[in-house]
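This report concerns only the one structure given below.
Left out: one protein chain. Kept in place: all the others.
And now, subunit A:
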Amino acid sequence: MKGWMGKIRALFLLSSLALILSGCGRENLTAFLPKGYGAEVSLNLIIISLAVMIFVFIVVMIIYTVVLVKYRRKKGQEDYIPKQTEGNKALEIIWTVIPILLLVIIAVPTVSATFDLADESEKEDTLNIKVTGNQYWWHFSYEDEEIQTSQDLYIPVGKRIYLNMVSSDVLHSFWVPSITGKMDTNPENENTMYIEAYEEGVYWGKCAELCGPSHSLMDFKIVAVSEEEYNQWVTDMQNFDAEAVPETASAQEGQELFQNNCISCHALGSSPVAVAPNLTDFGNRTKIAGVLDFDKETLVGWISNPEEFKEGNKMTNAEYLKNGSLSEEEISKIADYLLQLKPTTITPESATN
């Protein structure tokens, strides 16, 4: 008996120790430290349901422990036949009715929170952004502002923003744990969800619906900046000039190579083309392709052989890779061009209080 419970206790100790060691997870990624409205509503509900459930668990474990301590076969009682109890009406009514009451405690806030998070009453009066999930990147279209961007979603802090979501291919699911829970992107209908960030910051987003080999490499960011910074960002993005001549010679050549090889899929500025990520503010990103380190060497490697980094991504089918029309030197020039695409001073680094 002792060894039995001892082992269980050791197990729980070990698990909780592990938990303490790893903490609650990384800030701006974990759902345990909500930084937005949806995440807070969800966490509150999680805490309510967990509390009720822990109460139930304790009751079960008390009875369980008593039973195992008291009623194990004792020496000399091998042939003892206990009373064959059929049941007990009072007890059975108790453990039917009390769980129902406990469930009501969970069900009421659940229904209320579910309707709260689906509220669309402010949709017309605020910022609406169209979100498109693609294998394996995210596209964001600010329709009223005529801004197109990918991978990094810039939003003003403290404001309710509506995301209208679709998919261009298979199912994806938009998840930024510290801001809000998930919403799927479907190819046939538009799903709407609102987000509101409490603090400025860069929040990690992930795809949460299996969408192919590189499902785990479909990271994106929400960049929450102050209202003024956001307005600045909008103005700068709207004023982006795709024809602007870069400073260095290498980047200038890169620009031409980009125009000849890349522009059929990758758009710049407010062009609605969204076959591949919009690269308007590429130079301000913190990751290449959502998950790779942001430096020139990695960028050249990525352009030269995207399949090596993200299996099944569609850039692998690009013309320049099929007929090998770009030399490494030329790819390096394109990288120079892309890295200097910084149309705005509002970057993820601006997202601090």
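The rule is simple: a contact is a pair of C-beta atoms (placed from the backbone, for glycine too) under 8 Å apart; a residue touches a chain by one contact, two chains touch by 3 or more; residues count from 1.
The rule is simple: contacts and distances are computed from a predicted model.
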| item | value |
| --- | --- |
| Protein name as given in UniProt for the chain not displayed, "(2Fe-2S)-binding protein", "Cytochrome c oxidase subunit 1", "Carboxyltransferase domain-containing protein" or "Fumarate reductase subunit C" | "Cytochrome c oxidase subunit 1" |
| Listed residues A:T30, A:S226 or A:Q259, member touching the removed chain | A:T30 |
| Subunit A residues touching the omitted chain (full complex) | 7-8, 11, 14-15, 18-19, 21-26, 29-32, 38-39, 41-43, 45-46, 49-50, 52-54, 56-57, 60-61, 63-64, 66-68, 71-73, 77, 80-88, 91-92, 95-96, 99-100, 103, 106-107, 109-111, 113-118, 169-171, 173, 175, 177, 180-184, 186-189, 191-192, 204, 206-217, 219, 291, 311-312 |
